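Removed: one protein chain of the complex. Kept in place: all other protein chains.
Moving on, here comes chain A:
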Amino acid sequence: MNSIKQSINIAKFQSLIALFVLCLGLTLMTDNFLTPDNFWNVMRQISVNVCISVGMTLVVLTAGIDLSVGSILAFSGAVIAGLLKHGIGIPAANLFIGFTPLGAVIMGLLLGAALGFVNGFTITRFKVPPFVATLAMLTMARGFTMLWTKGHPITGLGEELKFLGTGWFLGIPMPVWISGLVVLIATVLTGKTRFGRYVYAIGGNENASRLSGIPTSKVKIWVYSLAGLLAAVGGILVTARLDSAQPNAGVSYELDAIAAVVIGGASLSGGRGTIIGTVLGAVIIGVLNNGLILLNVSPFWQQVIKGLVILLAVIIDKSNKKGE
């Protein structure tokens, strides 16, 4: 009995162990992996993926998927940059509205949440499968980004916004503060609130949830709205770090997010997974990226190796499940 319990505990910490081994290996093989500079560099790099992945975790827990987060990230970032730099001018009414950095950021967040809401609404109201609904949003939001930016980057956004991407506070980079806060809130939300319990229940058995009086559609709309909101948070970080909004920002970020969720042990069929697991998944991907660069591995091979790691993680996870 004891040995069964122990093996379950080991399974729980498997990704933690994998991460530790990875870090140990890189420390031994390179001179500059274990340096404060590189540590904060990695943390800053993964913070965007962490934000998006947290939203993706919520969606995946309900047995859904959100392919549109990369495009929503780009559109929100572009809107923030555009509002901040040019404001909104309506020549016919001889009207001009300028935006402070805070105002622009709030508008960007609202936009992200609104696009997520549209995802949730089409999925619940018209029963469009999440894959299709968010695929459509992926295309549309990218199109809107191109229209808004006319295909050109919007640069020179001022020190205040830049601070969010590159600044430090109490010795920790701002993006790490922001993604850390997102993780904290999401952990409480999923583990400690009625909303979180409903998210797990819907993913575990939507029929039974509905018949238990859970407002399944409402919960799902909230989940997709939050995923959109968190994509917009990612958009703020990306735009602020580069001090510019790129029309092709965030392309294929949804895939990195799904990878983090899956490596973190969540089940794509819903009901199983944790925020902490996903964060570990995102960290593993980030450290791997960083390590492969430090080891001078060709970018082409980097992709092959990342793919293998995703497969390996899921295979190990599956074989653990068999024992239970």
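The criterion applied here is as follows: a residue touches a chain if its C-beta (ideal position, glycine included) is under 8 Å from a C-beta of that chain, and two chains touch if they have at least 3 such contacts; residues count from 1.
We adopt the following convention: contacts and distances are computed from a predicted model.
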{"item": "Listed names \"Iron-sulfur cluster assembly scaffold protein IscU\", \"Ribose import ATP-binding protein RbsA\", \"Cytochrome P450\" or \"Oxidoreductase\", with the criterion being the UniProt name of the chain not displayed", "value": "\"Ribose import ATP-binding protein RbsA\""}
{"item": "Residue of A:I214, A:A245 or A:A313 touching the missing chain in the full complex", "value": "A:I214"}
{"item": "From A:K162, A:K220, A:R241 or A:R272, residue that would touch the chain that is not displayed", "value": "A:R272"}
{"item": "Those residues of chain A which, in the complete complex, touch the missing chain", "value": "1, 4, 188, 191-194, 196-198, 200-201, 204-205, 207-215, 271-272, 323"}
